[in-house]
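One chain of protein is taken out of this complex; the other chains stay put.
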Amino acid sequence: MRPTDQLRPIEITRHYLSGSPGSVLYRCGETVVLCTASVQEGVPPWMAGRGKGWVTAEYNMLPNSTAPRKPRERQGKVDGRTTEIQRLIGRSMRAVIDLEALGERSVTVDCDVLQADGGTRTAAITGGFIALVDAISAVMPGRVWATAGAQGHGESGGGPIRDSVAAVSVGVVDGISYLDLDYALDHRAEVDMNVVMTGGGRFVEIQGCGEEATFDQEQLHALLGLAGQGIRALTERQCGALASAPN
Amino acid sequence: MRPTDQLRPIEITRHYLSGSPGSVLYRCGETVVLCTASVQEGVPPWMAGRGKGWVTAEYNMLPNSTAPRKPRERQGKVDGRTTEIQRLIGRSMRAVIDLEALGERSVTVDCDVLQADGGTRTAAITGGFIALVDAISAVMPGRVWATAGAQGHGESGGGPIRDSVAAVSVGVVDGISYLDLDYALDHRAEVDMNVVMTGGGRFVEIQGCGEEATFDQEQLHALLGLAGQGIRALTERQCGALASAPN
Amino acid sequence: MRPTDQLRPIEITRHYLSGSPGSVLYRCGETVVLCTASVQEGVPPWMAGRGKGWVTAEYNMLPNSTAPRKPRERQGKVDGRTTEIQRLIGRSMRAVIDLEALGERSVTVDCDVLQADGGTRTAAITGGFIALVDAISAVMPGRVWATAGAQGHGESGGGPIRDSVAAVSVGVVDGISYLDLDYALDHRAEVDMNVVMTGGGRFVEIQGCGEEATFDQEQLHALLGLAGQGIRALTERQCGALASAPN
Amino acid sequence: MRPTDQLRPIEITRHYLSGSPGSVLYRCGETVVLCTASVQEGVPPWMAGRGKGWVTAEYNMLPNSTAPRKPRERQGKVDGRTTEIQRLIGRSMRAVIDLEALGERSVTVDCDVLQADGGTRTAAITGGFIALVDAISAVMPGRVWATAGAQGHGESGGGPIRDSVAAVSVGVVDGISYLDLDYALDHRAEVDMNVVMTGGGRFVEIQGCGEEATFDQEQLHALLGLAGQGIRALTERQCGALASAPN
Amino acid sequence: MRPTDQLRPIEITRHYLSGSPGSVLYRCGETVVLCTASVQEGVPPWMAGRGKGWVTAEYNMLPNSTAPRKPRERQGKVDGRTTEIQRLIGRSMRAVIDLEALGERSVTVDCDVLQADGGTRTAAITGGFIALVDAISAVMPGRVWATAGAQGHGESGGGPIRDSVAAVSVGVVDGISYLDLDYALDHRAEVDMNVVMTGGGRFVEIQGCGEEATFDQEQLHALLGLAGQGIRALTERQCGALASAPN
Partner (left out) sequence: MRPTDQLRPIEITRHYLSGSPGSVLYRCGETVVLCTASVQEGVPPWMAGRGKGWVTAEYNMLPNSTAPRKPRERQGKVDGRTTEIQRLIGRSMRAVIDLEALGERSVTVDCDVLQADGGTRTAAITGGFIALVDAISAVMPGRVWATAGAQGHGESGGGPIRDSVAAVSVGVVDGISYLDLDYALDHRAEVDMNVVMTGGGRFVEIQGCGEEATFDQEQLHALLGLAGQGIRALTERQCGALASAPN
């Protein structure tokens, strides 16, 4: 059995689709998410002329990513959970992007869950960031990172990406704090918290809630501690993947 | 100018509509929310037969609650922000409700924003809780609170409400931490956090995020401290309002 | 008991919301409608360039304005009754407006029913007119009325508002004609008629119908007589309210 | 040129579609409406068990009934005008139907406008009534009319249809009152009124409105006089058509 | 009984609606389709500036075209069958049109089924073509056909219509091949094929399918033979109709 403070095994496949430069197949245990980022020149009309770009995200579960099969969201009503998650992913990406350095470009990070076993939104953020780097890299080669020499690629700096971003879930199950909840744990959790942090260790987002339960100061600190530890490990995996081939 | 650690003036009018026992007009500065809770016998089919009730919430901004006028959400697409907020209000109410003690009843807490000046979701939670108490009181007289003698009304206990719940926003503006952000502050905030807590001082929900920004451990602690202080003041106001007339 | 030819008590609160110059809380017995008018520079594309403005209305019942709770119209289908009512309100406002004198401005009169006890559409027209005057007054100060010296304010004339407009319901219940039907009467009425008239005593709209019933010439005349009497009283109340503070 | 108090030529073809007993092609000048009534055993769930039936109507303009072509109402939004008209047709039919004598049956009167030249809603009512009689006749042979010997067919009485119903438009154009407005007149009318009456001369519905105009008592009386005269002529045409072949 | 290789009786009424030059009432046995083609100057934005026109089609069944009554497609969801059929009609029309010779014009062919007894889509194509010719003729008089002297009208040629197009269904019922299936046959067919061909004998479209069944090479050839024979007869009827009055 996995220790309570250890991540599930991670597997990152960059360039998964030959036609999409920013396409990453991200596996975390049995959770599988296809993250593809695409860049379009120009921004929505309400942003035009300000010299700034925009990054947004979409999240979707394929019908057979869970059992029993989940109907597609085609009826014109995207459910509340989906909306919340794709807004979270979008904010997380924007937290590490310098929209002015991006220029008037629109990036969409699509996160399609092929198989769900808990932690799909955090997998989407962690994998989506890699797809984002690869997609921006394809249109702004050599100018991806904000800092010179970033990622060991001899980058000249001034690019739109200021830091990496990753996310992990933590929670309390039967009074014990756990890192990286799979579905079986998540289902039984009294408290459930998603934490998004930068590679530099700053918080981007904390969303903690107790459905039909509450939590105290002490539990909050324990959970934040576990999350920080998980994020550090994920950041290392992201760096490793991005270093594995020149962009 | 209001000190950074002080709430805006609160005004609570119970029984605002003669036809709705649980109807509260809640003002917090220039923010005005009409909270009405209604109880229906029975639960949705998927919950029937378990002897448990359900509490849900809806949130809506009237078109002229902001300037310029905001179109109504009638096109079959409730926007993401609305969805997030009404899910948050619902979870907050359920965190203090014993659904079994409620019995097979469905409660809807409707929060209609008449005027918006920041903090509408936290006003909706704080005011909505009072409407919830009044609405349950109308159908379960004398059996509202879970604890005997609660609220000084000589309650016999065993009722569905286990504790009060209130919410407040905190944030960082120009590097300074603020309690209870109005629109002008919220608009400029680097970090924005909504905190929901029980009267007993336990966390129900923490939603903190830095849109195009991040925050560190120290800032997090300062914000949580301010929030706790604000919640304590709000809890006192809720108790005062509920004590003002017998239910 | 109220005489059959007498209106319910009316209460008009102007400037109900601090952020909306044209916001009126209108009470007629237990019916409560929040009427807010907002002015936007410019007109829809199909009207542009003709130097004329446009006035339109929206009508909505809050979920707890009736018991049992009425679901919100969020599914993309606004029901037929709502559509009919908001078209009626819009036509009634336009009947007293000189659209050319208004200039290329769009006015929306939002009528949100907080509590419904019969006569909500007529309350919306009577109260909405006051909100309309106040909203136009805020953008065209001193040039609201078409006639010089109108409303005793030393108006110079040439403004867009040609006359006041008010509405009342009349009906036949158990063979007797009634003025201003509340819900209990309306529910039992064989014939139901809404009459919209100007302050000058001209008809704007007559909508009379017998659901599963019919009516004859004589009944029609009796009802129109009662309606005229009611409109005269409402016109006086409108004038009084508008005179109560300079615009 | 047609006199101001004369109807356009009427042409009524019963049994227009071989597969629908209640199918009437109704022409009034260049206005052509296909009215088909269909009867279904049973009523909606909310009416079941009361021994009463229900009659409803749908109205639709075919895309090329007007020039330029009018898009179909397929986007999930039936426009306000359509809604108003189909509600009017439904109420008009129900005004002459004894729903208890109909028994637990649902009748839908579909009015599809093949060509529109003004007066489509009144044509739909006048023609729809004949389709209604034929459709009810097909399922309740010999028991259509409420009165014995009705329509000269040796009816035994006790049927659901209590009287005939017809409708006509009247209006004021350039200060002159007109009967039965075609599109050219309607377009220029200051006041427009639709009147629905029974064969027995009682009012079912009066809908009069002045778009951006108003009207006085005297004009109202002149219009109602013209309408009564038109209805009498239409009633004769309906009787003639229904007498033309045994049902 | 009709021989297996013979069409049902066809009846073509051109100029059925006085206000639409291209309006054809097409009857094939008990199937009745109103085909109206309308021409609009200009093309959709994505086609503009290329000097080419566009032809599209819409298909709709009136509610009482079948028994029991079929609800209208007003809920924002046009069903799959409708979509397939209107795409088929559009492609069939475009196959015989020279879009450059049409110029920047948009033609819509509306096919409204008044009564359905099998073969509505093929009737829509065969009748729709005649409406198309008449509609184009109204805006491009004397320049309809691509070939000089076409249709015996002394045409000068260079027009947009290159050939006629017609369609017919064929199928296998109880192992026997049939031409022109009515509803009773269609319902029992193991194999069902719709064939669209030009007057010149070339295929435009073949759609053959065996619902819960399959077919072999030999059956395919027999069906195509029958279809060719049917199309030749239909082409003659189309030519006859178009020759009946000068365009």
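In this document, chain identifiers A, B, C, D and E correspond to the written order of the chains, with residue numbering beginning at 1 in each.
Here is the rule we use: contacts are C-beta pairs under 8 Å (C-beta built on N, C-alpha and C of every residue); 3 or more make two chains touch, one makes a residue touch a chain.
Model, not experiment: these values are computed from the prediction.
One chain is not displayed; in the complete assembly it touches the shown chains A, E. Within the whole complex, the absent chain has one touching residue among A:3, A:19 or A:175, and that is A:19. One of A:5, A:112 or A:190 touches the chain omitted from the figure, and that residue is A:112. The set of chain E residues touching the chain not shown comprises 76-77, 80, 83-84, 86-87, 91, 94-95, 99, 193, 198, 201-217, 220, 224.
In the full complex, chain A touches the hidden chain at residues 17-20, 23, 30, 32, 34, 36, 38, 40, 58, 60, 62-69, 72-78, 108, 110, 112, 114-115, 117.
Everything below uses one rule, namely that only the chains that are shown with their structure count from here on.
The chains touching chain A as well as chain D do not exist; no chain touches both. Rounded to whole angstrom, the centroid-to-centroid distance between chain B and chain E, based on C-alpha atoms, equals 61 Å. Separating the CA-averaged centres of chain C and chain E is a span of 52 Å.
Here the CA centre of chain A is 30 Å from the CA centre of chain B. The set of chain D residues touching two or more other chains comprises 76-77.
Taken pairwise by the contact criterion, the protein chains link up end to end in a single open path, with no chain closing the loop. Every pair of chains meeting the touch criterion is listed here: A-B, B-C, C-D, D-E.
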